[in-house]
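Omission of a single protein chain aside, the complex is shown with its protein chains in their original locations.
Think of it as A and B in the order they're written, each chain with its own count starting at 1.
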Amino acid sequence: MEILYAILIAPFVEMGSYPDLFIQALWDGFVAGTLYGLIALGFVLIFKASGVFNFSQPILVVLAALSLVSFYKMGIPAWISVILVLILFYVLAWLVERLILRQLVNQDGNILFMSTIGLTFIIIGAAQWIFGGVPSAMIVNELGFPNGSLEWPMFDGGVYFEMIDISAAVIAVIMIVILAVFFSKTKIGRGLRAVADDHQAALSVGISLNQIWVIVWFVAGIVALVTGIFWGARSDVSFALQIIGFKALPVLIIGGFTSIQGAIIGGLIIGLGEKIFEIYWGPLLGSGVEGWFAYVIALVFLLYRPQGLFGDKLIERV
Amino acid sequence: MSEKNSVIMEVKNINLRFGGVIAIQNVSFNIFEGEIRAIIGPNGAGKSSMLNVINGFYHPQEGEVWFNGEKRPSMEPYQIAKTGIARTFQNIALFKGMTTIENVMTGRQLKMNKNFFWQMLRYGPAIDEEVQHRRRCEEIIDFLEINHIRKTPVGSLPYGLQKRVELARALAMDPKILLLDEPMAGMNVEEKQDMSRFIIDVNEEFGTTIALIEHDMAVVMDLADRVVVLDYGKLLADGTPAEVQSNQAVIDAYLGVPH
Partner (left out) sequence: MFYRETGQFKSKYKEELAAFPLAEDKVGIAILLVIAYVFIPIFGIPGLSFEFTMGAIMIPVFIFTITTLGLNILLGFAGQISLGTGAFMGVGAYSCYKIMTIFPDLNIIICVILSGFVTAIVGMIFGLPSLKIKGFYLIVATLAAQFFLEWAFIRVAWLYNYNDSGGIEGTNKEMFGLIVSGPQSDALTRYFIVLTLLVLLTWLASNVIRGRIGRSWMMIRDMDIAAELIGVRPLTAKLSAFAFSSFYIGISGALMVFFWLGAAEVESFDVSHSFTYLFMVIIGGLGSITGSYMGAALVWVIPVLIKEIGKTAFGFDAFVMENFSIIFLGVAIVVILIVEPHGLARLWQITKQKLRLWPFPY
């Protein structure tokens, strides 16, 4: 009975007795969810536009944050560093297209996927070599993001909203709107979708595959940069970010591999779910459950709704 | 052909829907033991869906399937395969990573039962079983004249041969009923003649009951003992080739009626 009480009732009593803590947990989960969503967005962009399941998106986030901080440390002004990172990502997109994707046109999705795991290793090795593996702090203030936090007194205590978190949420929303419009309304956006459906067919109607791949990898790089700045602000900039990046996979399962809105909503579900579970149920299991709880949510989704929230049900044919 | 009058398979009042789309609407017909039964109809008439119902890949919302004089309970496809129903597919569904002989051997899967232990040692009962079934597969391969490609990975075979390997795989199951989904689609006249000859041979030598879907009317009229015509998921006609051919509704469905 005691255990049932601890599982079914005690956590809710706790939520009710300390509503300020609960709201704080919700806000933290919301912010984490936004950032998961942003990483997932990078996956979705490339998948939607080229049918490649890009496993290297998390390491792109690390690379963006790491190179930004490193450029700044070399004495380059913050905003110039950002531009340098963008140039770096453009070059990277071009190299990836030239050296990997172009060689693998029309290959099976599995092979493209595995090639991006190879790419991940190349980037890890190169980034560690060039920028070093020591964690460092993100240059938030230098980039002009507001400092400090809003305090909202409530009940007995208060809830804190870090300014950087608010900025992250606002920028995430803006990016999603821009990308959604870009995909559905512009000519390039529609071309991108055609490529994802069938490489060869897209080529035959005169869409330049190479250009499109460079563009979309570059855009995914921009998304990675934004994600990297805000993740870096929350924790240190280090390769541990990559493990957090894997959390984008459960997000994709929930939101679907091709839905931009799905990425964000999935991110929020994961972010909120794991935060609440960790705080209220985690102690029962000995804490640290954040590491795997997201995958469990995704598994439950897979078993009951394999196509994700925004996918269509597939009818199998033979 | 007196033995052809015992019914081996009967479908009664089948209704199959996908969401709002009606694929099959209240269709009933039967198949006699030992006959060649053709299912024809325009594209989208529900022919392949009908085969999928018979071998249990789709579960119809309403209707019954009777097999061997008994009403078949709801079963998973692998259980239905066990009852003796084999099929080929419209878009070839061979195991691309395996050779011809391996593909044919997969048809014997159900008849093999030696456990993991013997399989690991590949000795004694396991190897005896393997040899015994291999022998049967080689017979079928001889029968269908595909000896020369025995060890070739099927992915690299031309289309016509792939279709034949698929037929061999289905035959290896020693089926009571063989379902052929467009066995001659995309073939030239010569290949069609070969395939027709094999189908007749299988029917006569092994006595296998065959239900097939085919678009080529000339072929159907030559091969089939009886023909079912479907159109938009409904049964349009059922009878001997000659009867069906002269049926006004069928002629309208194929040639179109001015509205």
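Just so it is clear, a contact is a pair of C-beta atoms (placed from the backbone, for glycine too) under 8 Å apart; a residue touches a chain by one contact, two chains touch by 3 or more.
Note that the coordinates shown come from a computational prediction; the quantities given were computed from them, not determined experimentally.
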{"item": "Option from A:W79, A:W152 or A:W292 whose C-beta touches the chain left out", "value": "A:W292"}
{"item": "Candidates A:Q107, A:S136 or A:S238 - the one touching the absent chain", "value": "A:Q107"}
{"item": "Selected from B:I22, B:M98 or B:I251 as touching the chain missing from the view", "value": "B:M98"}
{"item": "Hidden-chain contact residue, picked from the options A:F22, A:Y36 or A:F53", "value": "A:F53"}
{"item": "In chain B, positions touching the absent partner", "value": "55-57, 76-78, 81-82, 86-87, 89, 93-98, 102, 105-107, 109-110, 112, 114, 116, 119-122, 126-127, 129-131, 134-135, 138, 169, 173"}
{"item": "For chain A, residues in touch with the removed chain", "value": "53, 99-100, 103-104, 107-111, 113-115, 117-126, 128-129, 133, 243, 246, 249-250, 253, 285-289, 291-292, 295-296, 298-299, 302-303, 306, 316, 318"}
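Quick note on the criterion: only the chains that are shown with their structure count from here on.
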{"item": "Centre-of-Cα separation between chain B and chain A, whole angstrom", "value": "48"}
